[in-house]
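The complex appears here without one of its protein chains, the remainder shown in place.
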């Protein structure tokens, strides 16, 4: 449930809002539910609202974990 | 001004109304503006209301007058 | 896997999904349109119909039909949409062969009504010997349409030697009319909200290609054929006068109007000359051939009341004039504005 | 007598009388449509166009266009209505020749917008080498239409030896797609009320008959051509599978989608496989000819990103399946319902 | 159609025509005003001019309710329906009357206003009943014929306690207009009037007596069928030839001296005289129109919605005022047939087919090159 998409904050605009950019698609969303957002942040967007800031370090960590688990499984690394 | 047409009362209906018949066209009209209307009367109809009862004798009289005036004018009678 | 149940039922209503291009639309086309129109081209279900080669010039015409109400005495939007286009093709002297039919449905439209309309189209096409070979269905949101709009396009084939055109009327030519005027428009108006009246008035909607064939076969030198639809007889004659650069002089008392139509027009302040017809034609022909042509027309069931209603005159101002039944004269102008009931 | 002033001006709006069949309509046709579409048939002003004899089988198709908004990045309802019908005629392998165009205008529609649309149609027709030879104009009351609906019907001519049909796909055949999917539908959606977004997305609306000619001339054994419009690529492939009684297996990673289109689809919960295209085609061809045909397609400016996206399989259930980019498999079903943005 | 066809008979017309031609021999001619648009329409539609001798000069009168309505009254209705969420109901005739800014009620509708064409006041009440949550305003226009149906509607709305119905009252009075005509130059020069037909069925022939008595004008009340009009002309010619000036009643089949008392009473119950009302062409005329009585004032849309009447000038080239007074003929207006046409009327006289300009344009303009 609850379709939501990580998108990059491209511009902060008045009224606690922002323009997000997702693969070239730009749309105004509300920041009423989040705090301390700056340009360059990624947020999870749902029905026009940022639900949560995306933790980029954690994302990298998760991806690293995938790779690591594969390595643990004795499989070749993913080609870059 | 004031398009109005003489039409025959075909049927009296409830709500001080009547069905008129004009050359086969039937329509409901209001009798709110006239009195003592019976089936067979002709009324002058305007915007859905009978404005006045048509005096059939006077109508025949007027037609006779036309004919008479023509006669007075020394013209032949209209062919029947 | 068992077959899913049909996506529309007689009791149902058109939904947006019936026009979205998906399975619901495919089923609607398969279960309603293909069954009713029943021909190999539709059955194929391709993007376009591949028709046999025809010999002769092609004639092509289209009309959108937006009549309200959709059902009226003597017809409905379905048969109207078939006849309307067949007639335009016929007016060039062509034999109509194929039609396309495009439906713009309003969300919420009753399938029962759509079925009735489609059946009426199918039978009109069958009777006229034409096939509805391609179609389209769109659904617009509630409040962005009006039940159903139907656009038909027809093609026909024109044999050698037939030359009919609105610019060929010549001074001296006679103007023939195939029957009474105003029937269609008044039949529709009699069912219009706020105006309803009862009258033995029936739309004259009919396919005229049979009558046209007789007209063309009889040897008369016919210059123009035209069906006096929207705008009525008055406007059609003005169009011809305009195209041909001529005037006309009509005889009011020769123009046939049915009694109830005349009465309803009087009542509402309308002039039957401006009321639409859907099964009548005007023929302009050489004066010497008028009597014969009139006989030929009257021999056809759709033109029993045909009449010679006037003649073409020389007039650089291109006025259509009329000798009134009172003995005066007046212009019969183009329709101006819309034919709305007057109170004054 | 001096000429009356024009009945419409760029600043004006469509009124009921512009569709009533009278002088206002005649002037609108003369001053707008005849001038823009500029050909002898319309100029004649008859009930139907008399076209030259053609040699070859006739191909005929129609579509109503009801897009909202009327103007979008990369096109408008005008050019769309020309391309849409040209493409359907082309998909049978025919050369499109003539169009009819029927307008259903909503009372109050701006003439400035109508002019822009008509100019777009005229230039699309000119570019494609087809003539708009007949038309019709109706006006419906405010609230009973949606600005403008345009229905076009096209006829084309099919030379000997070309046999294309949706029922000719055979197991083993290859499925080629002429370019990226979803561009048109997302360009329109991006301007839809309550959904507006900015993105470098442009409708792909384009006439495909030139590409089709190249495809037919290259010698490849082509079984089916079809343009994946409403319902998107998914539905088009299901139609073909249904007609031919076959299955299909697609390769998700081979299907080209532009980045912003993919992003907008993700954002709104839509699948580009179900989003409309107006300038793309699917070709099903014999496996041996696929490589050559792909080259030929890629040489055409409208198919530079053409791709082989899958093959026809034997499957009595007629499923279109897809190897997902993750390595799994799934059905690519017909569009069900309408493609609406999801929130869950 | 009984009582119609008989009054359209060509042979009788020829007879009356011959009588007129024989009798209308005064070298000074006969300047007759056909007061009503209904007469104008009959004259044009049947080509009666062709049946009259050159000595008869027919002058169109102001008896067309659409024609005499000043621009400001349409503006008022347009303003109301554009600015407030009301449904405005009116007769079709009014829809295309042009007002300021190239507007009309039809154009307001095309831009989204909820304007509905009705055939009868009954329909307006029906609309109000079907839309209980919306305000419905009936734009009421017309002379004494159309006023009684409005009175009935207001009384019904009153009786059933309707809260969402009101009227913009533009009902006007015929005798006041006739009086005004007699005060202008053209009016003074008239020899007689073809008097109102259906208006007279309601008000009777009595109100015209003072025009005969005080202004020495011949008056013949006439029906709207062509023979009625021709017969009235003949009767006027005879009065004039004999130096008489009385009120005669050609339309005796529908008009009495007292008129329809029931209708008069209803109107008097609901309406009272306005102090003054502006007419197009005739200017402000005192006691020439009606307003709702205080006990019905909650049905007065002007009060209910606070939309005032703001007088505005006609289009600067428009000669409607002069045409309505009989001072100019339509073709003497310099925008007639070019800028002002039935499709794109500039003045009100080009709208209704009873308007002098529309009638001349649609029926009579072939005569132009001939005169």
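All chains are identified by letter, namely A, B, C, D and E, in their written order; residue positions are counted from 1 within each chain.
In this text, a residue touches a chain if its C-beta (ideal position, glycine included) is under 8 Å from a C-beta of that chain, and two chains touch if they have at least 3 such contacts.
Every value quoted in this text rests on a predicted model; they were computed, and no experiment measured them.
Asker: Just list which of the chains on display the missing one touches.
Answerer: Within the full complex, the chain left out of view touches A, C, D.
Asker: Given the contact definition stated above, which residue among A:13, A:39 or A:59 touches the chain not shown here?
Answerer: A:59
Asker: Can you list where chain C touches the absent chain?
Answerer: Counting over the whole complex, chain C touches the hidden chain at residues 1-5, 7, 13-17, 22-24, 27, 107-108, 141-142.
Asker: Tell me, which residues in chain D touch the chain that this view leaves out?
Answerer: For chain D, the residues touching the absent chain are 194-195, 253, 259, 262-263, 266, 268-269, 271, 317, 319, 321, 323-331, 333, 336-337, 340-344.
Asker: On chain A, where is the contact patch with the chain that was removed from view?
Answerer: Touch with the absent chain occurs at residues 1-6, 8, 22-23, 30, 32-35, 42, 44, 46-49, 51-52, 54-56, 58-59, 61-63, 65-67, 69-70, 72-73, 75, 78-79.
By our rule, only the chains that are shown with their structure count from here on.
Asker: Taking a step as a move to a touching chain, how many steps at least join chain B to chain D?
Answerer: Each step joins two touching chains, and the minimum needed here is 2.
Asker: Of all chain pairs, which one counts the most C-beta contacts?
Answerer: Max contact pairs: C-D.
Asker: If every chain is reduced to the average of its C-alpha atoms, which one ends up farthest from chain B?
Answerer: Centre of mass proxy via C-alpha means gives A as farthest from chain B.
Asker: If you average the C-alpha positions per chain, which one ends up nearest the average over all of them?
Answerer: C
Asker: Would you mind checking which chain's C-alpha centre is most distant from the centre of chain E?
Answerer: A
Asker: Where the CA atoms of chain A average out and where those of chain D average out, how many Å apart are those spots?
Answerer: The mean C-alpha positions of chain A and chain D differ by 37 Å.
Asker: Could you say which residues in chain D touch two or more other chains, in rising order?
Answerer: 1, 16-17, 22-24, 141
Asker: Multi-chain contacts in chain A: which residues touch at least two other chains?
Answerer: none
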